[in-house]
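As you look at this complex, bear in mind that one protein chain is not there, while each of the others sits in place.
Chain IDs A, B and C follow the sequence of writing; residue 1 opens each chain.
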Amino acid sequence: MSEKDSVEIHVLSDPCNLCVVRAAVSAAADRFGLDEPARDKVVLAVDEAMTNVIRHGYKQRTDGAIDVTLSRVRDNGRSGIQVVIEDEVGPVDVERIARRSLDEVRPGGLGVNIIYESFDQVEYSPRPDAVGLKLTLRKYQPVPRAKESADRQ
Amino acid sequence: MSEKDSVEIHVLSDPCNLCVVRAAVSAAADRFGLDEPARDKVVLAVDEAMTNVIRHGYKQRTDGAIDVTLSRVRDNGRSGIQVVIEDEVGPVDVERIARRSLDEVRPGGLGVNIIYESFDQVEYSPRPDAVGLKLTLRKYQPVPRAKESADRQ
Amino acid sequence: MIDTQTIADGMIVRVKGDIDFSRSPELRQGLLGALRDGLDRIIVDLAGVQYMDSSGVAVLVELLQTQRKRSQKLVLCNMQPKVKGIFEIARLHLVFTIVNTVDAAMEA
Partner (left out) sequence: MIDTQTIADGMIVRVKGDIDFSRSPELRQGLLGALRDGLDRIIVDLAGVQYMDSSGVAVLVELLQTQRKRSQKLVLCNMQPKVKGIFEIARLHLVFTIVNTVDAAMEA
């Protein structure tokens, strides 16, 4: 752990742990400068990503390891949050993780869409030695267009 | 990590991490059945215990490791939360960690009092090989005296 | 997690608590288990739901599809702001009938 304001969370793949991770993510996003709408998106998308690890990665086994690391990132003076979610499900084919079109109304297939809609950067990658999946998510606080809207008045 | 609903949190000893740990502790305590007054006490006391690790253990160094493990405990049918806080400050003399009397009004000296007032069980112990301090805290949801108060009406 | 109440042309289902993947299976069982022919109108009152993820939304989509297949109605009401958020991301706010109050849901 390199950054002094990073937080690492280890849980098992039981859905009952989702609420604790959501609370931690929300508090970290707040500290890293995200406003409430941005925080809500980040919290929902992390929930979706963890749920996918539980459902698709661990096939609903509740004893798999999930590591969530929260840290601050910066980009062009904007502050943001990076969330890294790592599992130990073994080899994964990241090509198969894809968004479906939202035009069709059917249950399921929303999670990956929500993740891409909510975060500015989304990267699925296999972990070294085929240990499992690593998902890296970054979201920056949108710059308030205070100047622009002031100009318009 | 043995229990499927345990949550392990690793942070460095920077006070800016307190808020994230508080949020996680509050959500875990909620899930383990503690009502709001009990949760508030637990959150405050964990904050105090971590602050003590930062101030007295790491002498305000911000790069020391702190591990917080949250898990469910049960006692006589009551559900509760166990919080274990571990540091790597080296040898500690747990005898020196003591409550002061609250009769005297002066700044400081409240933390350990709050920890003992808030939790049902408090145990300070040295970690093996003098790695640091281990603090084990347990708090159970007080049994509602529903029957008794109903009888009184 | 859910309370049901019979009304003239169907029923009102009141859902309580955050709905994530730890609770959506139970919600699914409760909601789909309560279904039967002749429930012309199911009103799902979401006043008590502050948070819902896509696993909860999937249950409601399934319920909608079942009702539609039977030419029966599903109306959602009292949707809280954060829950509205996920319906919007999923572009489902235009697919569901969503109204503010239970009273409006009776007429929808």
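Note that in this section a contact is a pair of C-beta atoms (placed from the backbone, for glycine too) under 8 Å apart; a residue touches a chain by one contact, two chains touch by 3 or more.
This one's a predicted model, so the numbers in the text were calculated from it and none came from an experiment.
Shown chains touched by the missing chain in the whole complex: B.
Contact with the undisplayed chain is limited, among B:S79, B:N113 or B:Q141, to B:N113.
When the omitted chain is restored, the residue from B:C16, B:V94, B:A130 or B:V143 that touches it is B:C16. Interface note: of B:L102, B:A130 or B:V143, the residue touching the hidden chain in the full complex is B:L102. Of the residues in subunit B, those that touch the hidden partner chain are 14-16, 18-19, 22, 40-41, 44, 47-48, 51, 54-55, 102, 105-108, 110-111, 113-114, 117-118.
Methods note: only the chains that are shown with their structure count from here on.
Chains joined by the most contact pairs: A-B. Ranked by distance of CA centroids from subunit C, the top chain is B.
Between subunit A and subunit B, the centres computed from C-alpha atoms are 28 Å apart. Note: centroid distance subunit B to subunit C, computed from Cα atoms, is 40 Å. Annotation for subunit B: no residues touch two or more other chains. The multi-chain contact residues of subunit C, meaning those touching 2 or more other chains, do not exist; every residue touches at most one other chain.
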